[in-house]
Each structure stands twice: as C-alpha cells, then as structure tokens.
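As you look at this complex, bear in mind that one protein chain is not there, while each of the others sits in place.
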Amino acid sequence: MSEPLGISRADVAHLAGLARIDLSDAELDHLATELPSILEYVAAVQQAVGDDVEAMSHPVPVNNVFREDVVRPSLTQDEALAMAPASDQGRFGVPKILGEE
Amino acid sequence: MTETLVPFDEAIERYDPVMGLEIHIELNTATKMFCGCPTEFGAEPNTQTCPVCLALPGALPVVNAKAVESAIRMGLALNCEIAEWCRFARKNYFYPDMPKNFQTSQYDEPIAFDGFVEVEVDGETYRIEIERAHMEEDTGKSLHVGGSTGRIHGADYSLVDYNRAGIPLIEIVTRTIEVPADKAPAVARAYVSYVRDLIGGLGVSDVRMDQGSLRADVNLSLKPKGSDTLGTRSETKNVNSFRSVERAVRYEVSRHAGILDEGGKVVQETRHFHEDTGTTSSGREKSDADDYRYFPEPDLAPVSPSREWVEELRETLPEPPAVRRARLQADWGFSDLDMRDTIGAGALDLIVATVEAGTTPQAAKKWWLGEMARRANETGSDLDALGITPTQVAEIQALIDSGRINDKLARSVFDGVIAGEGTPEEVIVGRSLEVVSDDGALGAAVDRAIEGDPDAAQKIRDGNLGVAGALIGAVMKEMRGQADAGRVRELILEKLT
Partner (left out) sequence: MSTRLSANEMAQALAGRELSSAELTTSHLDRIAAVDGALHAFLHVDAEGALATAADIDARRAKGEKLHALAGVPIAVKDIVATIGLPTTCGSAILDGWIPPYDATITQRIKAAGLPILGKTNMDEFAMGSSTEHSAYGPTFNPWDTTRSPGGSGGGSAAAVAAFEAPLAIGTDTGGSIRQPGALTGTVGVKPTYGGVSRYGLVALASSLDQAGPVTRSVLDAALLHELIGGHDPCDSTSIDEAVPAVVAAARKADVKGLKVGIITELGGEGFQPGVRARFDEAVALLTGAGAEVVEVSLPSLEHALAAYYLVMPSEASSNLARFDAMRYGVRVPPAGADDPSAEQVMASSRDAGFGDEVKRRIILGTYALSSGYYDAYYGSAQKVRTLIASDFAAAFAKVDVLVSPTSPTTAFELGAKLDDPLSMYLQDVATIPANLVGIPGLSLPIGLADEDGLPVGLQFLAPQKADDRLYNAGAALERLLEEKWGGQLLAQAPELEAAR
C-alpha cells in the first residue's frame, strides 16, 4: 500500500538544505542509513486513517483569540541587540545576504 | 546579457498577455500583527521590537483584533466571501530579515476569497476576479554595507532593522486577468489605482506606494495568439507607482516576446522593476528549493468571525465605488468623458477633496486634469505625489475668485508651492505675484491705453463695447499680467461711457 520509503543520501542532503543545516558527509551517511527505518515505522499512520477523518491542528479547540490594538512597551535598542553576535548602527550585523532583496 | 525586446505593439500582434496581480497592503494599525510593538514609520532602528517580533526563544504570537477587522472590511469591499473559519499557517523559508525563519501567513484558508472588482479603461468596464485576500506579516529591512554598488550583490555585510518585522499585511491576489492585449497595461494600472482608492476609502491603510504601504507585484506570461497553452510567468516586484505598473507590464510583454520569438524559454523567476529605466532585471530563480512546507500555525487560534460581526462590519463600509462615482458625476455635472478622464488620471479623490475645500467641481477638474496632470506627466509621478494638496489647490482657486491673482499668476503659485516655497499666500508674497486692482495705478494705465488707441476709444464712446478688449489687452500688457482684468474693464467703461 504505502509508497516505497527509499530516502536516499541525496534526499537527506536536499532536506538538510531546506532546513539550513550544513551536514557533514559522515552525518549524511549516518542519517541516510538511519532514517529509512524510522520512516518505515511512522509511515504506518497512512494506513490508520481514512479521508473522512478530520486533521487535528489544535488539541484544545479555541477560536478568535485576539489582542486589542494597544501599544505595549518594546525592548530598548540595547536590550534588543544585547545578545546579537554582531551589531552596528543600532542594527543586527549579519554576513552578506545573497539572493533577492 | 543583452535582451531582445520586441516593441509592445508588435508583440501583441503575436501574443496575448496573461496577468496576475498581487497587492500587499500594510495596515495602519497602532500595533503589529502579533505583538504590541508600535508601527510608526521612521523610528530609530530596532526600537520597535520585542521578544515576539524578534522571534526570541519562547515568545508567542497573539493576533491583533483590529487587523482582523480591517482584513474583513477589505474583503467585503472587494466583494469577497468571508471565511466562516480559517487558520494561520507557517510559510517556512530562511531569510535573515524574517526573524522566525517562517512567515506567519494564511495558506489554503484565507480570511476572504472569491471577490471581484470592476475597473474602467477607455469607457470599457473590465471585471477583475479576486482569488483571495489573506493576512500575513511584514519582514524587517536590511541595509547593505560595503561592496561596489551598494546593492545587495557585492555587499560585504548587511545590517538588519526589525522595526518593520511583524507589521500586518493584507495580500490581495487576483485570478488570471485576460483582457484585450492592447488594454492590458492600462487595465493593470487601473486595477491597482482602483484598489488604492477602495482601500484608502476604508481608512485601514495609508496606501502610499511611495512609502511602501501599498506594493504591487506583476505576474505575467504570454501565450501565442489562438493558443491555450500558458507560458512561463515572471513575477515582477518593486513596482512602486501606478505608472510603473503599466510600464512593467509593457516591458515584460516586450521581453517575453523577445525570448519566445527567438525560440527561447522564459525563466520562472522574480524580477525587479527599475523606476529610472522602466526595465526589469532578474532576481531569484524559482526552483525546487521553494518548498515552503506550509502547515497550520499551532500557536494561533483559528479565526472564526461570526456572521453578525461580518454584517456589522459591512455596515461600516463606505459607498461602493461605482455608486459613489455615479453620485459624484451627477453632483458635479460631469460628462461621461470628464468622469473617465478623472478616473483614468487617478484624480477622483483629489477632486473630491478639492471640492470639499470649497472649489467648484469644474475648477477643480480644470486644475487636476490640466495643469497638474501635465506636471505629473513631465515628472513621471502620480498626481498625489506631486507635492501639492487638494487644500492648496482650493486655496489658490479662492485667491483667483477673490481677484487677488488671475489664472496666469496661479500657474506661478503652483510652481512655488510645488517647489516648496511655502503656502500659496507665502508664494504670492515671495514672488510678488499679486494682481493690481488699485484704481490709482490702474486708472493711470487705462488713461495711457486710451491715449495710445484713440480709434478704439472713440468706438467705445459710440457704443461699440466689443472693442474694449483691445484696451484691456494693452493695460494687461503694461502691467505684465498682474492687473485685475475685471476692474480694468470697469474703469475703461467708466471713463468712456
């Protein structure tokens, strides 16, 4: 029933890219051998449910939890930047950003 | 890379453009979408942030009620259905100006959907279908330091200000728009202009394209005439004025046609529009990496607006634009053509405000569609970005009506106000523009004119008043236009009849 659970080393590398983790070769090898058995285990959920079952995103249902549009104190600039690895001119310093603006 | 551009008129002989427009509107709520930080523009960097909008570990979002209210009102104004129940979702991707590395947005459950608006271009009405309007949040702003160009490529490092991160946005997405090819650029512009007026009328946003509180993205693809095959689309961002919307459509049509004519393939990518050149340049290529892994946001409760609330909000909507236009046209006594020109120029609300400030509709139209439209055209800006307000136009017209200046001097007053020389009053003083209505000075000039043209004077004495114009002209010439023409005429007639 279930689709083949092959998850290749290349798949793991792709996922690591999506998750922004620069996995080492050894880590890729390790995960590529380990993940299939975990996936095989969790894939059982596909057989457990039919289309008529509703998905649960919130275990205790509540709707319409809102906040009034009233300003609350922000952090000071110093507090905001206190834990930054780098900062300059009141801003967070980050390495050059590639890609779109 | 050089691009072959096919002139627009030629391109549309072979291809039909298929457009989609996305408009992001920044709401003018006092606080951000999910936290109580203020939203004021122009604050010192990182002074309007908190654990929530900086995505500090452990912080949790809470939805701003006013933002939901604004979203529902916008949805209703766009003739949308309002969801009975909808959720926020996380759009997962990494970017340094997005603190959580996911954007809290709405995915398959937008708050508003299935709407439409009708826009008019050259007397034709086009129906634009609205697929959805959904709530989301803005990102921070990066400043790029170093590098040769100062632009993002080649920057040595970036500095990020998160004051804007988390400001509520509403994204309005159209279904594909297919209109006669030659009308496509104008329809796109008219749509954005229409939405600006509509949302502005709701009072939920500043809708300033120049300040980024209204941002338009133009998605465009071409299909060969007579074909049903959709082409690959480009997504042009950074389109920051109505005029640019039109130009971006024209440019992309030309560019796509150039690629297709040569048998090439359009790349699916983000493109940036450049105001200065009217061209677009390649941004980021769309790829498999655009896997946003949407899932319902577990940290936020679903939004389920009661039908009573929705109906209450419907009651707060201003008159629908079509009804309003019909009413204004009747009130003002404008012809259909007048009205079309007014709307086409984006001058409707400007004329409304000018009339409210005391000017007659005809005079307001004359200035906005004449003098102001000419200047906007020359500088490539929108009418409302010229640097002169409806109140100022009304003040200048009042000065004309009172006889202190005339139409000719008024043009100089407009120049002064736009140049930042102060209020109309200050400009008149600064430029010494006041008309002369002092009988002493005018009387002497009238005497000289009578002496200079005895034939005309005699004809007037004989009852041929039509000749008075010649003498008035002579006086005006001598006074360098700064004479009160009405008073001059009176003086001539007093002296000769």
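Letters A and B name the chains as they come in the text, with residue numbers starting at 1 for each one.
Just so it is clear, contacts are C-beta pairs under 8 Å (C-beta built on N, C-alpha and C of every residue); 3 or more make two chains touch, one makes a residue touch a chain.
As the structure is a computational prediction, the values presented were derived from the model and not from experiment.
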Fill in the blank from the handout: The omitted chain touches A, B
Handout entry: Interface residues of chain B (partner: the chain not displayed)
Key = 50-51, 54-63, 90, 92, 94, 96, 99-102, 156, 158, 160, 162, 291, 293-295, 298-301
Problem - Where the unshown chain meets chain A, residue by residue - result: 2-3, 7, 11-12, 15-16, 18-24, 27, 31, 34-35, 37-39, 41-46, 48-49, 53-60, 62, 65, 67, 75, 79-80, 82-86, 92, 94-99
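Just so it is clear, only the chains that are shown with their structure count from here on.
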Exercise for the section: Quick one: which bits of chain B touch chain A in the complex? Just the residue numbers, please. Expected result: 29-31, 35-38, 44-51, 54, 62-68, 85, 87, 94-97, 101, 142-147, 152-153, 155-162, 237-238, 270, 272, 283-284, 288-289, 291, 293, 295-296, 298, 300-305
Problem - For the chain A and chain B complex, residues of the former touching the latter - result: 14, 17-18, 20, 57-58, 62-77, 80-81, 88-101
